[in-house]
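Below: one structure in structure tokens.
Note that one protein chain of the assembly has been removed; the remaining protein chains are unaltered in position.
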């Protein structure tokens, strides 16, 4: 049985586990006040060419999203997001549980926000009887596997700055975004164009962990305290620093992300070659084939995957995801087994 | 330099890391819906002789405390705790951030709650203009290293049931409590006497993780959803299940806890033999010597420790903590080095 | 200048003010524990033929909505509402500020919810990674001036009960709803079909005040405490009881509501007779003419009104509202002045 269920099915890249094992004997100070975190943070600031950034390590994506949003906003302020945004549909109402409203824009199937989608919400927010739009949440790669171009991010950033909006980028799958063939965005671009963003570890080789880069100095105050308050300070915080150091110091993070994207793109091309369309076409490590419902039992027997949504009366969109652990042989095997079954 | 700073300075017990490495190749379903979690949960229910319990794995202590309290209480209900309770003084206002007031009882230096401390707060709560006391929070071992006796827990439990109060036990250091010489409490006792409690992994050999045992069926509804909402669902949740399985299936959890307690008690006896008093005397893996301020530079040179509080104009209470990683040689070396320095 | 801005432009119906003046010399116990509140509550229970209801007086509509929702729901539960619902677009994110997500259904222009709109949200909520839909919020009259029929409410109620959903009816304009010609709903119907609803005072003759009827006994616990906590307990609470007693004991509430509806319907007919369409046609005390933009300056000079929304490139929907204070002469004068100006 092939596994394309998601990119967090395996514990960690072997190099990450080895690093932890290698340092297991050490006594390290708790709560992230250690040298591993300091050095990983410095590494990230260097990679972003942004010495004034504050780098904070948290445990998971939902936690990073709501802790950052709660830290950045005042009680009367809200978040503009795509209706398909992870914060809106996959996080148990975590943002609202911090007291903030999500102002949803009806995005295209690719899940991208644009100035055109944002501006009407800004307009509505001029009415003082509603929530003030103050932060724009985007994900790169999006929940639908698509990546932003530099031009798109620049347009979003300009729109945000012109409208007193913070730009926050959920990078749970930033590796996969940067691994996409059409990607032309870099870490210094993100540091220049957003107010805060994060580099996801959980979905790209770490046991767990997200590295939040708070670029805007006005948003840095008090962050450790709110992290503690929201349960996002790991007692053995140095484990997060060590993992990011291991992943980033020699570029392993980007190598394994590119590998995952390559595997997914091979899956996508192979499926398209069999006449199976995509919805939408993905650039990253997740692909979304539209399959006839009659094919589902065949797929159930072949591989682990997720049902994404219904396309129409007789078709289903499924999601196949690859990771550092996906082998070229898995992709080829799956494609040939599927072809045989058709 | 000896290390007695705390019990979460090292990554994990080697057996825990080995187990993770051994299973690293596997593809496991996410978010704790896996077999490792199921089997660890079953193991815990067996150990508690409580088949109707719901076992939930979370990442850390602060997170477990506020998620459980937020799940169990209605908005107008509050928490009775000792003023020394971890929720009150060490968690960044995490409980209040979920909207619930802490009703503090002024506890004795051992940090224990008693019916005598609870009842006046129940009385005040009859006034409908204040928060309704609804949950009693205790820690075992307490923040001051003391453990509850079975008779004390029975009295607390009876008091709670007579006054419509839930009893919640923070077991971040439950291993150390159960490892104490004077302990006469068992897991089935906790399952019988509390509404919920947890078995701490972070401070007893795991990389991270707490196993929350929700005994009271009325408190079990919706727990996965609120866990997700508060960022407490680990994507690779199986890592928590696997660690608890490793620690509990052959009793390793209790062995390493007893070792840590033995090391701390040896420290305590050795210090007392040098004429250094304790405040209060500890039963668990943390000891609280009262040292003259003039000794602090000597200690700074000898070991890592924490300043706990000021005792008087010329004395300081310090905290020394031991763990699975503390060696008998460390204790002996420290004591003899200290004696030499005096 | 005619006034059709809203139904809360004037202080109170003269009988209400007289009642307050008549009792001003008395010493009355605070916080609603008085005889006026008791007697008004009893009157409402009688009118609803629902002796087991709990009647609670609050100060305003937004406050009643969020206090009730916060009282009724657990943290992981959310609210299904029309995207046009008052809680969604006019209350400053008050529900989200209590931690609960609004799950918006895209309603028809009349602003009504139906089982067809609710069921897909129930379906999505089966996924444990999202908020559990638990309460359905409707307004009668809706924000767009339309009223529910008994058959519609019965269908909603059946749908809610079949899906473990609470039904909560915002009755800020319940007087206007019941004053509509097509209304066939009664207070005993609401007590039978909903879990809670309220009878709005602010928009129908009171200085301020809403009477919340909590029909479902499971939702009654702790309500005074949460009311206090959310600032909804008026020190001189007896003023609310006295006003509702004055409005309800001889049917004044319904008389003035019917008068307001009659005035609005005369406006609507008069405007339609001039060829001005409605969007949608209203049954209550608010009418929504679609006027060419060129008419706006004429209207600005003639009356106070509110711009509701844009209809298309050259037309605007405006809102005209009537109240107990609207005179037949105002309506006639306005219509004839407008006709003259056209």
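So that you can tell them apart, the chains are marked A, B and C in the order they are listed, and the count of residues begins at 1 in each.
Everything below uses one rule, namely that a residue touches a chain if its C-beta (ideal position, glycine included) is under 8 Å from a C-beta of that chain, and two chains touch if they have at least 3 such contacts.
Everything quoted here is computed from the prediction, not taken from an experiment.
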item: Contacting the left-out chain in the complete assembly, out of C:78, C:92 or C:175; value: C:92
item: Identified contact with the non-displayed chain, of C:14, C:188, C:251 or C:297; value: C:14
item: Residue touching the undisplayed chain, where the options are C:130, C:160, C:176 or C:226; value: C:226
item: Hidden partner chain, residues of subunit B it touches; value: 75-76, 78, 89-93, 96-102, 104, 129-131
item: Subunit A residues that touch the omitted chain in the full complex; value: 31, 70-71, 74-77, 98-99, 128-129, 131-132, 221-222, 224-226, 228-229
item: Contact set of subunit C toward the excluded chain (per top definition); value: 3, 5-6, 8-12, 14, 17, 20-21, 23-30, 59-63, 66-67, 91-94, 97, 202-203, 207-208, 225-226, 228-236, 239, 304, 325
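To be clear about the criterion, only the chains that are shown with their structure count from here on.
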item: Approximate Å spacing (C-alpha centroids) for the pair subunit B, subunit C; value: 50
item: Where subunit A and subunit B are represented by their mean Cα positions, the distance between them in whole Å; value: 33
item: Centre-of-Cα separation between subunit C and subunit A, whole angstrom; value: 42
item: Where subunit B touches two or more other chains, by residue; value: 225-226, 228-229
